[in-house]
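Would you mind keeping the following structure in view while I ask a few things?
All protein chains but one are shown in place.
By letter and in written order, the chains are A, B and C; residue numbering begins at 1 in each of them.
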């Protein structure tokens, strides 16, 4: 997203009391984006872009680091070390599906990564069922599964008109489905001693 | 398991009012096993053993068909057709993990198979978090995830002394952990309109 | 193939001085097939069908054991042990492609298995570029590669009218292409100290 888009997102976030997250793809974008986003996102394709990871070690805003589509859980943790080594300890990890022979879903959503990473690391572990499945009707069951497995956060794509979304429309929930999902998640969270506000 | 073992299992099941399930590996075992088991299990390695599947189409007891470790969801459904074609409609499908590049877990537990199969087929879809993860401490979170994703049943290995189990001890729960897990599952089930007795 | 088909194949082989190979899928077929075939073939889907492997340990004809589509090289060797343990030492191993995320080819032809298996085992190691690629025009380059990598034998599907083949037509060579390929292989073999008759 270019600077004008980021500015608009910032204004909307401020108006409604929201946080913003946007993908950073190159070290040259870090400084400019820092004026607008609350969280930098590193996409799966850049999980091993060490120049970018080192640049994000120099800032002090949270970084959401997504697992690469062929990265092991251990490699995700090793990539996080590049950011941590720079002194930026605000790293959030995220499972978003790995690439396997199965083609029915866009990716294979490897939920076991949640308890595994949580045992190996103190960093928060989120899950992205939108990319993890690539199919709108599979997002609610997999979002519920992620919370039941202990996920510390969810990334869910929502769009008020997904058929006309510029990207990822096929995996975006419409607002009513999102509301229903949140009600289900509020029932599940107490099973693992948590509550959703 | 040979006939003496099956006989013992049957006696124990009758005494405590339980059902029995055991793996059938060859057409020649079908008749003998039928005298002892309530459910035939077809293991992942035999999912495409068509002689065995056809033999199980001739009986009228339920067959628990596990997904092969490199089988697509679609191939699991096609294998079920070999049993259904013989007139045995009591087929239960089961996700038990697929083989991927990730080696931290024994298999990659592909929970998206649950809602996918349930949409494509009327057959009940179970999940096996014991084989799906291969690690005892990962069984409870993945069992919770499977129920939250909508699984119609779970296969969970329990052993009173897993360190000395003849097989699969590393993925077997001890009874107290199983009891705790069941309490968690009772909280989650209502989120999808179900209850666990 | 049923008994009438096997009988016809045997007669054709005898008339032209050829050997025959056909797939055995169940222990119950072993005795009957033994009257017609020179080599039993165990297909990829049955590589871990232990009842079948044990039955083939009891005969004294060669067994061509194909690597399962998600089997490691080590597992292929372990499956061979089931046959060898019965006293049948005539086992031929065969790489025929593994299942990966790549979908352009039918399978991913893992040619490194040739030198790896040859170092770990004394058994002959063949390669099947027809199944390994699933595409007719990719069979010649991959057959050449297999010989260059040191394969002890090749499985190549040839059909005089592949468009009307009952199965695997898309990966079958027509006779003139097969003749051209053989000429190329005769040039390559000496590079590794071998010759093709």
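The definition used in the following text is that contacts are C-beta pairs under 8 Å (C-beta built on N, C-alpha and C of every residue); 3 or more make two chains touch, one makes a residue touch a chain.
Computed from a predicted structure; not experimentally measured.
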item	value
In the full complex, displayed partners of the excluded chain	A, B, C
Selected from A:3, A:26 or A:58 as touching the chain missing from the view	A:26
Positions on chain C where the hidden chain makes contact	70, 72-74, 98, 100-105, 108-112, 114-116, 119, 132-133, 137-138, 141-142, 144-150, 184-185, 187-188, 190-192
Where the unshown chain meets chain A, residue by residue	25-28, 45-46, 48-51, 68-70, 99
Where the missing chain touches chain B, by residue	99-101, 103
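By our rule, only the chains that are shown with their structure count from here on.
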item	value
Between chain C and chain A, distance of the C-alpha-averaged centres to the nearest whole Å	46
Two or more partner chains touched - positions in chain A	100-101, 103
